[in-house]
Structure formats: structure tokens, C-alpha cells
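Encoded as C-alpha cells, here's the structure I'll be asking about.
Of the protein chains in this complex, one is absent; all others appear in place.
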Amino acid sequence: MASISLNGITKVFSSDGPPALSEVDLDIADGEFIVLVGPSGCGKTTLLRIVAGLETSSGGELHIDGADVSNVPAGTRNIAMVFQNYALFPHLTVAENIGFGLKIRGVKKAERLAQVENVASLLGLSPYLARRPGELSGGQRQRVAMGRAIIRQPAAFLMDEPLSNLDAKLRVEMRGEISRMQRRLQATTIYVTHDQTEAMTMGDRVVVLNQGVVQQIGSPEHLYSNPANVFVAKFIGAPTMNMLVGSFDGEHLEVGSAKLSLHTRYAPQSGEVQVGVRPEHLSMAAAGEGHFKGKVVLVEHLGKEVQVHMELSEAGQQEASELIAIVDPSEAPQEDTEAEISIDNINKVHLFELDSGNTLTKL
Amino acid sequence: MEVSSAKGVSPPHLRHDGRRAATFIAPALTIYLLIIMAPTVATVWISFTEWRGIGDSPEFVGLDNYRHLFRSDTFWGSFNRTLGILAVGGLLVFFFSFLFTMLLREMRAKKFLRAVLFFPNVVPPVALAIAWGVLLAPRNGLLNGFLEAIGLDFATRTWLAPDIIFRSVIAGLVWIYTGFFVTILMAGVDRIPKHFYEAADLEGASSRQKLFRVTLPLTWDVLSVAAVLWVITAIKTFEFIYAFGGSGTDPSIATWTLPVQVYAVALGNRSPIFALGQGSAIAVVMVVLVGFLVVLIRRIMHRRVVEF
Amino acid sequence: MESVLELGAAKRGARLASKGFGRLFVWVWVLFSLAMLAWLILAAFKRNNTVFRDLWALPDSNELQNFSDAWDLLNLAQTTLNSLLTVGGGTALTMAVAAPAAYALTRMRFRGASPMVSFFALGIGVPVHAIIIPLFVGLSEVNLTNSLWGLTLTYMGVSMPFAVFLMTGFFRSLPSELEEAAVVEGASPLRVFSVMLPLARPGMVASALIVAVGLWNEFLLALVLTYDEGKRTIGVGLLNTFGAMRYTSNWVGLFASVVIMLTPLIILYTWLSRRIIEGLTVGATK
Partner (left out) sequence: MINKRDGRRPLWLIFVAALLTLALVAAGCGNDDDSDSGTASVPEATEAPTSDAMEEPMEPTEEPGDDMEEPMEPTEEPRDDMEPDEDNTLRYFSMWNEGEPQQEVLQGIIDSYEEDTGVDVDVLWAGREVLTSVRAALSAGDAVDLIGFEAEPLAGALVNTGETHPLGSLLDHEIPGEDVTVGEVIPESFLDIYAVDGEPHIIPYIVNSSGIHYDARRLAEFGLERPETWDEFIETALAAGDNAVQHDGLINFYNAYWLYWLILRHGGPGSFNAAAADPTGDLWRSDYIRAAVEDLVELVESGALADGYEGSNWPIAQQEWANGNGTFNINGTWLASETASYSSEGFEYRLLPFPTTEGGYESAEVYQIGWVVPEAADSPTAAQEFIAYALNSERLSGMVDVAKNLVPRSDIGVPPELQDAVDMLAASPAGHRPYDGVQGDYPEYWVEFMQLDDQLFFGQIGADEFIDEMAETTSNYWANQ
């Protein structure tokens, strides 16, 4: 396995539009599982394809194990890729698909078959080796694609939304399987997804991309608790973080009807800021005790918890006139009633600059 | 999914593919240049010469051949008949193709019917011409015989009389080509996802509304391809008309179209003229006509391609 | 309320009626074609002096004289062989050359790929008549007139534009991931092409069929570029037979020739029509 480092990778498709990728820096350690996440069109697939060699970068350098591979053709980068729709050759059997790369490399037949069988048993595909991809289920095809990637023991795995064609249940299953496999093989992996859950559950580190710009790189926990900006804050976590506008003078925060004193010190700042509160950090409050008043417009019961959607009654709240709180089912209010909500823990409040959306610098 | 390879700079695995692509394309391109393009250019050149092509060498005469053509009634007759096939034949072919496409959609034996409709397109045109000739023969033809048999004596006609013979030819061409265009249009219509029609049905749209609001807009690109194909077909069509006139006798001048005239003037015929220059000039007119009409159709029918 | 319903019913009735009429019309058209074919087949078994006297009579002779006459005149063994050689050879060569070209034009990215596709498509619009004179002169320069080789080469050339056009459609419809997967696995461009070829097989078969049908029916090039009896193709053979039978007024013999010619075609068509039709549609609508 290998380390991969990206230095100032830039990609421009058309000279008059914005760049698809700008100045991406990323160092991936040997054996690390990196997830590239972002909304569709953010450039994550392009970045992956640049690493694969299927796309050229317009600028920057790409090193695999310290060697500059920017001009090395895809086939000789020793990288394996799992495609979104698996890209299995429909006219080849499972065994032939898995062994394809070995065959290209001229590995002898006997050895090839042995390796294929090895990989197949690892993936539970042994009974299907003689079949063609058309005769397999979605999950099986996914495994074949994995097998084709694994068998070559490449420097790195690249996976482009490999689970997006599976149904929800299978997706969860395969998620775990890929993670386990990755850990067992200690394989350097770059995994692209638009699903933040996948990113959070699978990645050693997660790279959040938006409009071709890296927003933040870090472990899932770090991204969750210390989002670098509004975009990351809202992208990571579900339901999404509530955003309100409040005023802050470096110590006191006024948002809604709440006047809070923060324990965390921020660089002096006065005026309006964006205030982010995750739904799980809100709870129902008795009348007159809450930080926010409003009308309950929707109550969603999810079994172990309840999501409460509340329309704030305070005027002037343009940014977010609705709050979502996750509360215990026992606290669930009735729809169409007036209710109050309060912030559980004042330290879980995130503050961002109003204009740039960047998180306020903590002291 | 992000589309990235579709446009833009070549990816590295293909970066040096200019040369590689060249080796893939070269054989086809060579043949194409040799057999189609070079002769086309040569034809343009020959059209400026007088040349019999038997032992003599071409003599440059400038625009004489064209001047000559444009003053010749025979040429204008052929030209107008070609346009007649194009316009009248085109209207009929497209009318029937559309009608059949719509009707076949919901018919049970759809595949069988379509296969029969298409069949004339695989039969050698000589055989079709023979059949069509037997059908329309004036006194003992099948059509008149049939009309008499079912008591429609008044409808019998001299189908090959000079004033209507060309209509009979067009009818034959329509009979042949409708199946072809049904096939193409049907493919376009079949591509339209069913849910559009279901949605239209739920909104209470009539068949006509569905045709104009759903089918037409969503098959527009196929239609434009079909229109281009028709232009080319109509101007090129030769074998059926030639054989319709019979072998051993020149096709009646009342059925001459541009390609038939090229053949008669330049290549052969019972009393050949062997005027290669003039034949080439007519051929050039054909090419120009095709080019002009294709561009025109592209212009008229150009619309944003609908993705679905 | 009721009247509205009635009105709707009436409208629906009218619509159904017009639809029924339309369907009837389709059937009439189709039956007309079939009836014509049936008449030709029956007529091929009739006698010359009665064939036009009673159009609808059943054959009154069971002699196969017509067919043996036609067989002799058509020289079917020779003409069929010639057609098979030129059409088969022309089609196979066309495919062998057009497939890599279409592949490169759609799958390899290089400056000028798209204008090149248009350039090839341009050839579809060039009528045979516009090239036949120089082609004839040029081929005679290199001694390829009156030669099945020359005709094969010509067939290859005239089929090239449409074949490339159809197949670019097919290749374009193939998922690019497959190709990229092969590239990532380290396959060379030639290897990638050979991996992609089987995927394009339905398209190639269809294109080949369409090209072959077109060439099979061609007779102008064959008529002008060859003249030896031993080099006649089926189309020219039928045209000559047509001439001979008309001069001798051997109509039934003519019908027999047509029937002889059509029989294998009908059999093949019932077998392959789906392929042809589907191929045409994929290629033309992409």
C-alpha cells in the first residue's frame, strides 16, 4: 500500500467558468481510509478521476509513495477503482472479471485462477464464478467489482459512490463490509460519496468539498464537533444544523429571546453572527423558560426519538424561521400548539461570521 | 453523478491518442476519401468539361454544361420530378409513417405488422418495380382488375398515363419507404417513457393533445434525422424508377428524375449520349440540392435536444 | 351532469371508431403487400397465355417449367455467388474498417473528433451518381473495373459513411466506465478496443445487416462497373432476366425468377428482421 499526496490540484474544464477544483492539498497516509464528500457537482469525482489518471489536472502535483505520477498513464499507476455502476464486463464471467487485471498483466493462468478463487472466497463469491454479471444481484455485482480491485493488491483503492445503486438495507450492510475489508487489507482508500452518513461511518478522515474547494479535512468526530464553516456544519449531521442569526459581543450572545453568556472565549467580535445549534442539542422547555417560542408545525416520530419542527414566532428571523429539535418521545408536543425550546448546553453552540460563514476563531 | 470526461481536456490515458486514433481511423478514412470524396471532387471538375470518356480527353468548357442544363426542359422536368418525390412523397411518407406509428403503438400484432411494412426495403427494387408494374398495368393490371371485381369500375384508371404515371411512381415509393420511416419513428416514440403518457392521461389529454404535447416534442430529434434521411433517399432513389421503366426500354421520359437522367446522359441507356460532363453537372446539382436541403432542415428543426 | 357524461361517451365512441378505422387501414395496407406477394407466387405457377386472362384464378398447371426456365436464365448459382462475394466481402471489410474508426471517433478524445464524425456523415448524402463517373475512370486506371475486387472495394467505400454513422451511435451508447475500468486495470488502447468490441456486437451485427441489405439491392454500380456475365450480381441478373423475359413475353418465367429470388430473402427476413429493424433504430436515433 502507498501514501498519496495531492499538492495544489486544480482542474479547469472551461476557461470562462469557475474551476472544478481549485488548489486541493491532501496527504493520505498509507492504509488510510479517506472519504471525499460533498454535494453533487462539488468536484469530488473529478478529484478521484485525477488520482486514477482518467482525468488530467490543470495544475498541481500528484505523488504516490513520493513519486510524481502526474504524467503516468492510468494503467501503470497501480491503482484499482470501483465504479458507481461497477463497470463489470457483461460478456465476461465473474472469474474473468475478477481476474481481468491479472490477465492484462500477463499473470499465468494457474496462478490467476488460484488468486481469483482466493478473492472470491474472501468475498463469498465462490459459487458464482462461472456466472455473468447479468445473472447476479446488485450486492453480488458490487462484490465482484471489489474483488477485481482487491486481487491486484494495488497501491490504492478508489471508490466512486460504490453503494449508491444499492437499496438502503444492502447499503448499510455493504458499508460495514467495505470498512472491514479495508481494515483487514490495510488498503489506502479514497472513497467518494455524497452521503454524509457514509462519510461519517467509514472514513478515517473526511474531506468535505464544495464547489471545487476543500472546506475541511478531519476525522468524522472533529468535523462534527468543530465544523470549519457553515457549509460543513450544515452538511455534516442529520437533520441538519439549525442556523439562526444573533448578535454577539465576544461574550454575550443574543439569539431569539435568549440572552446567553458563553463559556468559550472567541476573538472579540461585535455585531451579528450566525448561530448554529444541532437539533440534538435542543430540548422542549416549559412555558416561559425556553430560549425560543413558536408554533409546532410538524412532529415526526422516529421511534427512539422525535423530531419537532417549530416555526419561530419572533419576527425578523430571516435566516431560519424554523427550528428542528430532536427530543425524547416522552417530551413530544402536539402539532399546532405553541411551545418553547431551549438550548441544552450552551457550549454546543457554534458561531460563524455572518458574511464569510467561517467559524469564529476561539481564543 | 458528475460528468467530467464528456468534455474538456483529454484525460491522460487518452492524451496521446491523436496519433493512436489516427491509426484506428486511417483505414476507414482512406477508403472514404478514395471512394467517395475524391470522386465527388472529380465529378465537380468533370462537370466543367466536355468529355465522352471513350478514348478522348476532357476538354475544359467552363460553365457550359450548366448553362446548357438550365436551358433544357428535360433537365427541369427531371428536376421538378425529383422535387415532387421530395415534397409530395415526403408529405405522404411522413403522414402515413406518423399515422401508422401512432396506431401500431396499441395494436397487438405490432411487431409483425411493422416487419411486413418494412419488408419492401429489403426486396431488390427490380422485383418491386416488376410487382408494381403488374399492379398498375392498364387493362389487365391487378389494381384495375380488383376494382372491377368489387364493382368499382368507375375508379379504374390508366395508372401509367403520362399525366399520372409519376404519381404512380410516387405511390410506389411511398409504399416502399413508409415502412422504413415507421420503423425509425417508432423507435423514437418507443423511447419516450410511458409515464409521460400516463401523466397526460391523468390530466385528461386527448390523443391529439398527446400527439402534439408529448410525442412530437419528445421525438423531435428523431424526426429531424428522419427528415434528413428522407431528403437523401428521395434525391438518390434510382433503382425502382429505372426498373419501373423496364429493362431493354429506356424508362419513359415522363418518369425521369435527376439520377435517371445522369444515367441516361452519361453512363448508358439504349441510345446513349455519353456526355460525362453533362452527367456530372446533373450529379453536382444533386449534391448541392442534398446539401442545401439538409442544412435547411437542420436550421428549421434545430431545437434544444430534450433529455429524458 | 348526465348530458356531459353522454357527450363524453359519444366522443369516446367517435374516437374508438376512428381508431378502429385507422387499424383497419393498417391491416389493409399490410394485406395489400402480402396479397401482391401471394399473387406473384401464384402467378409463377401459371401459364403465359392465361396469367392475365383470369387474374384471380388458381394455378392451372403444376409444371415447374417456369422455374427451370428462370433458373437457367438467372444463372442463379453464379449471380448468387457473385453477390455473396461482393456483398459479403464488402460488408465484412466495411465493418472491419468502420468499427475501429467509429470507436476512435466516439471513445478517444482528440481535437477534431466531432468534425470528423460530421465529415463521415457528409458522405451519406453523396448520391452514387455523383461519384460513379470518376470512380469508374479511376478503377479502370488500376484495372479494377469488371472485377469483383473492384466492386467489393467500391461497395466498401459507399457503405462506409452509413456504417461509421450507425456505429458511432452504438459506441456512444456504451457506458464509459467499462472502458475506464479496463484502462485502470492497465489495458492498452488496442486491448481496450477489443474489450469494447463484444459489447458493441449487437450494433455491429445490425449495422452489418443494414449495409448488406443495401448492397444486396444495389445494381447501378454493378451494372456500370462490371459487364461480364460471369461477374453479374443478383440485381443485375434479375434486371437482365427482366429484359429477356419481356422481349419473349415470358411473364410467368419472370414471376418465377422473382419468386426464386425472394424465397431465401423471405426466409432470412423472417429470421433476421428484428435484428435489422432494431439495429437501424438504435443507430438512427442515437
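Letters A, B and C mark the chains as written, and numbering starts fresh at 1 in each.
The rule is simple: a contact is a pair of C-beta atoms (placed from the backbone, for glycine too) under 8 Å apart; a residue touches a chain by one contact, two chains touch by 3 or more.
Quick caveat, the model's predicted, so the values are computed rather than measured.
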Given C:Ser18, C:Ser68, C:Ser114 or C:Ser249, the correct residue touching the omitted chain is C:Ser249
Considering the complete complex, of C:Thr152, C:Asn217 or C:Ser273, the missing chain is touched by C:Thr152
From C:Leu55, C:Leu73 or C:Val117, the answer for touching the chain not displayed is C:Leu73
Sole touch to the unshown chain from B:Pro27, B:Pro58 or B:Gly268: residue B:Gly268
Contact residues on subunit C toward the hidden chain run 48-49, 52, 69, 72-73, 81, 85-86, 88-89, 92-93, 95-96, 136-137, 139-140, 143, 145-149, 152, 173-174, 197-199, 201-202, 204-205, 208, 223-231, 240-241, 243-250
Residue positions on subunit B contacting the omitted chain are 52-55, 64, 67-68, 71-74, 77, 133, 137-140, 158-165, 245-250, 252-254, 264-265, 267-275
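In this text, only the chains that are shown with their structure count from here on.
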In terms of mean CA position, the chain most removed from subunit C is A
In whole angstrom, the CA-centroid distance of subunit A from subunit B equals 56
Distance between the CA centroids of subunit B and subunit C (whole Å) is 14
Among subunit A residues, those touching two or more other chains are 53-54, 73-75, 84
Subunit C touches at least 2 other chains through residues 180, 183
Listed in rising order, subunit B residues that touch subunit C in their complex are 5, 10-11, 13-14, 17-18, 20-21, 24-25, 27-29, 31-32, 34-40, 42-43, 46, 53, 96, 99-100, 102-104, 106-107, 111, 113-127, 130-131, 134-135, 137, 140, 142, 145-146, 149, 175, 183-184, 186-188, 190-191, 206-207, 221-222, 225-226, 229, 231-232, 235-236, 238-239, 242-243, 246-248, 258-259, 262-263, 266-268, 276, 279-280, 282-284, 286-287, 290-291, 294
So, in the complex, the side of subunit C touching subunit A is made of residues 175, 177-178, 180-188, 191, 195, 198-199
Subunit A residues touching subunit C in their complex are 52-54, 73-76, 79-81, 83-91, 100-101, 104-105, 148, 152
